[in-house]
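The complex appears here minus one protein chain, its other protein chains still in place.
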Amino acid sequence: MITVRFELNGEAVEREVDPRRLLVHFIRDDLDLTGTHVGCDTGNCGACTVLVDGEAVKSCMLLAVQADGTRVETVEGLAANGESSPLQQAFSAAHALQCGYCTPGMLMSATYLLRNNPEPTEREIRKGIQGNICRCTGYVNIVEAIQEAARK
Amino acid sequence: MKLEGTRTLGAPRATVWEVLNSPQQMAELMPGVESFDVKDDRHWQAHVKIPLGLGAMRMSMEFEKLEEREPEFAKLQAKGTGVGALLSMETSFHLSEAGEATEMRWEADVRIAGPVGSMGQRVLQPIVNQQVQNVLAALDAQVQQAVRG
Amino acid sequence: MTQTTMEPLVVEREQTKPGFVGQSIPRKEDRRLTQGQGVFFDDLKRQGMGFIHFVRSPYAHAKIRSIDVSKALALEGVYGTLTGDEVAIQTDPFFELSTPPGSEIKDYALAVGKVRFQGEPVAAVAAATRELARDAAELVEVDYEPLETVVEPDAALAEGAPILHDDAGSNVVWSGVFDWGDWEAAKAEADHVLTIDYLHFDRFSSTPLEMSGCLVEYERATGQWTLYCNLQMPGVGAIWMAPAMRVGIDKLRFVTHDIGGGFGNKICLHPYFVACCLLARKLNRPVQWTEWRTDQHMANSHGNERVFREVEVAVKADGTLLGFSCKAIDDCGAFPRYEPLGAIIWSQVTPGLYRWRNIRVDFTQVCTNKSPVGPNRGYSRLQHLWLTERIIDLVAHELGFDPVEIRKRNYVKSDEMPYETPNGCVYDSGDYARCLDQALELVGYDKIEERRRDAEARGKLLGVGIGSTLDSGTNNFGQSTLINPELQFSGNNEVATVKLDIFGEIVVTLGTVPQGQGHETTASQVVADILGVTPEDVHVRPGHDSFWNSHAGFSGTYASQFAVTGLGAVKGATENLAWEIKRVAAGVFGAAPEDIELEGGQARLAANPEAAIPFMGIGAIVNANNAILPLDVRDVTLNCRYVYVPPFQLPDKERKFGNLTLTYATQIHVCVLEVDRETGAYELVDWAVVDDCGTRIHPQIVEGQVHGAWAHGVGAATSETFAYDEDGNLLTANFYDYHVPHALDLPPVKSGWIESPSPFTPFGSKGMGEGGGGAIHAVCAAIQDALRPAGKPVVYDSHNPYHRVWELMTRPEESRKLISVESR
Partner (left out) sequence: MLLREVQYARPGSVEEALQALAAHEGARALAGGQTLLNVMKARAASPDVLVDLRDLEELRGVARTQDGGLRIGAMATYAQLMREPAVGEARPILAEVVAQIADVQVRNRGTIGGNVCSSDPTNHLPPLAVAQRWTMHAAGPAGERDVAADEFFLGVYFTAIGPGELLTAITIPPGGSDGFASVTLGVDGTCIANAAAQVRDGQARIALGCVGAVPVVVSSPDEVRAAAPDAPADVHASADYRRHLAEVCARRALEQAS
């Protein structure tokens, strides 16, 4: 077991963790933040996307111990005091989610995109969410929601 | 996956035959053998660790000699388990005299069963090819050593 | 209107005032799902819970000589194991739907004595953590004796083929001939007979992003199992599981909340769930199982793979289609499970969108050493619709007809609706030609030749393709008796319960099991309109719970039916509640219920709106203050359960004839793509889809379903396939090789709609989630069109990755061998 300390959605976390445990399982099973999802076992689907030190990463391709000393943001951190962010609101308004399973990862990738590129083109949006698989929407309304959020 | 080839080995046929039919010498041919047990003259078992840059791939291999016609033909079966995959390989080789040297014609039918996971097909075939080349190179070396005595 | 042999189904619809139905209101589900507060089964935890990992067969076909779990049990943190031997003692084989030989197949929760596909579970291990469970699973030693493998359906039927199920004695599950009209006469009357030797509909699935699984609690005192899970059809799951487990059906409580996509792939989970239940009982602790992606690809339901042979088509000189005949060989993988229902379900759309009256299909379903199939978005109809579309396009291609004109000539016309098909199904409404025109306009079809020339200048071959499909919704389960006359299934049902609580809250309980279709939202629209409140005033419970007693035998979310059955039940229950509220208010005011109107959360006298009781008052009176009620109103419960039963009759088993579904939505796709002449790689450059699902309850949700069905179709046509090698190894066991389209792979899509209200349903709406696979054919047709200059190859497969396109364009003569025309 190794001690990890990091900042999770603005709060300090300190835990013992088995070095083999992936960050996604640590977040879900040990820290009980279940908004971050698992959709594959090969790092392809992006449902587990979180931000580590401001960068979008797949939390299934990172050991929990590698998060030591970092700042981690998950979907639970997007809504300040329960108030949905403009991006979250845009996802709802544009019907950019159906089952909602890919949504947390998609929102984290989109958050990362908009922080670094506040006025993305459609192509840039698509490139920005290429690492996130959605099986419900064909991405049509997701792209529209991100465009809409960028306009605001 | 069927592989085949011909290789000329610089040694008399009897020498080559001896190398190919000695389980201990065979063990030397294979990459990453950690342990090798001869159960009887037709069955052997080996634990191998195929060295890959990303970390070793461990397999447990069982060999069975299926057929032999000294000094020209032999057929072996190998079955490996581990890494969530099963490897089965049937290899046969024909030895013929080519002057001082020996010509070896070999065939291998390699089957890999099981969820090979993210490694996938795209890399397995090159890995198998690569291991076969390693075995042939090692065979060359063994034969040379046998010649030198 | 054509003559129909069925009794009229037409529903009288009263004029309703404009309300929430028809509006795209914000979805109730979205807040929790966008904030990471959704409740998916894997989010749940219990004290002392064991994690299950299945030991799966690496072989596609092998005898199990022995299983040794001792090393696994010796590992610290392992709670226990389960093997096929235990399963065979503690359970009976699952009920089979088929007649012999398929009925003789023995299907258990774990492999018993033999494995029949790669990934088949042979043992299960439960341990304290997910990691330990997998460690322990690796320590289970299984001694296999490999057997000869059969992966191709033709090979499975051949003399001397390895037999999967010795009990059945054959690889055939079911076979039968469907013969409607007079095919021989049609053939004799034809000016051209087109023959296609081989068409192949490929194997894929919708691969929902959330894996299957459950958390099971067992209560010793009562023998009660509770399964927190994502089973999308619990009613049928219980019918499979309870008898096999030798318990009453109420001993299995299914609870679902949010589900991360289902698409039919979460219907056949019963073998896994039984294993989990047995372990929960054996270990006396909660257990949970979450499938892994690789497991899902290897061993969860695949879509049905189907080969069509000896396809013959009778065509008149003017392009009128008279009929077709073919052999269909459906490959259901190692176990039938939901099958052989697929052997009949295609016949809901027997003629596709076309007016041909003479159709003969010789259908055989066969087992192979591949993953079992199960319903998959467009289940069994998309294979057949693809066939009808392939026929139309190949007739046009070979005989020189325009693909648009030949469709319009042969489409069922809007003024022929309701239209009875040759096998007695009734197409309720629609205007296919108008949908096609609109789709063509959206891609600028009149300018297509210019674009073709432009592409050519860039070294690309441009192609345009049409896929026109039907989405048949609301099954008549009586169709199962056309497969097996002994089965006691017919009709359909769905339940909703609407209550007014003591403090005036309106609570809706559905029988359905939503997986993203927005049922909470659309149900609230219906309720709000009837009760005179807003959707925010209506609480719809998320998910499903058997203990709510708000479900029936066919409850679930599948087969494009919620807008009809689910909302039909909601409407019925709400109307009953409204009547009870009016009776209570009338009792208080000494008026007649007819004098009461519901508005703004109040029941009031229509003639004197000042005289009003808020719903809170009504709830309080009935629940806590009922002594003030007149005696004749005291039967009121304000808790109204309603079962919607569509107006079906038993089909005619002899003729395999009858109305098999209530509604038929339409989806028409036009695809434009460009093929790289040098590589066979192609890019989708434009796409239009026009949908007609009758009255739309929530247009945005409808459009979302259209987008989703489109994306699944594109994936299946281009890069999603479950491919096996000759030894039965799955070659696409993960998202590397099974490539699901991502945002860069899909072009922006232009979608349009028309509304042809169904005369048979409560709102004029039609079920529409599945889409019929129109996108798959649109890609095939566009490739065929694009490759015309490359020797007119025949697109014979539903799945066309780059390498196949390359083969088609470099060796057109190979595929052209598959087709011939006899003209008289």
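Note that the chains take the letters A, B and C in the order they are written out, and that residue 1 is the start of every chain.
Going forward, a residue touches a chain if its C-beta (ideal position, glycine included) is under 8 Å from a C-beta of that chain, and two chains touch if they have at least 3 such contacts.
All values reported here derive from a predicted model rather than from experimental measurement.
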Among displayed chains, the one left out touches A, B, C
Across A:Leu8, A:Leu33 or A:Cys60, the one contacting the chain not displayed is A:Cys60
Touching the hidden chain in the complete assembly: which of C:Lys106, C:Arg134, C:Lys316 or C:Lys792 does that? C:Arg134
State which residues belonging to chain B touch the missing partner chain. 51-58, 83-84, 116-123, 125-127, 129-130
Determine and list the chain C residues touching the chain excluded from the picture. 130-131, 133-135, 138, 292, 678-679, 681, 719, 721, 723, 731-732, 736-737, 739, 741-742, 744-745, 801-803, 806-807
Suppose we count only contacts with the excluded chain; which residues of chain A make the list? 2, 18-20, 22, 25, 38, 41-43, 46, 49, 55-58, 60-63, 65-66, 68, 109, 112-113, 127-128, 130-132
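In this text, only the chains that are shown with their structure count from here on.
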When the centre of a chain is set as the mean of its C-alpha atoms, what distance in Å lies between chain B and chain C? 50
Two or more other chains are touched by the chain A residues 41-42
Sites on chain B at which at least two other chains make contact: 117-118
Note which residues of chain A are touching chain C in the complex, please. 18, 20-21, 25, 28-29, 32-42, 44-45, 47, 74-76, 78-79, 82, 84, 88, 91-93, 95, 97-104, 107, 122, 125-127, 129-143
The answer for chain C against chain B in the complex is residues 56, 58-60, 118-119, 294, 298, 727-731, 733-734, 736-737
Taking the complex as given, what residues does chain B use to touch chain C? 84-86, 111-118, 120-122
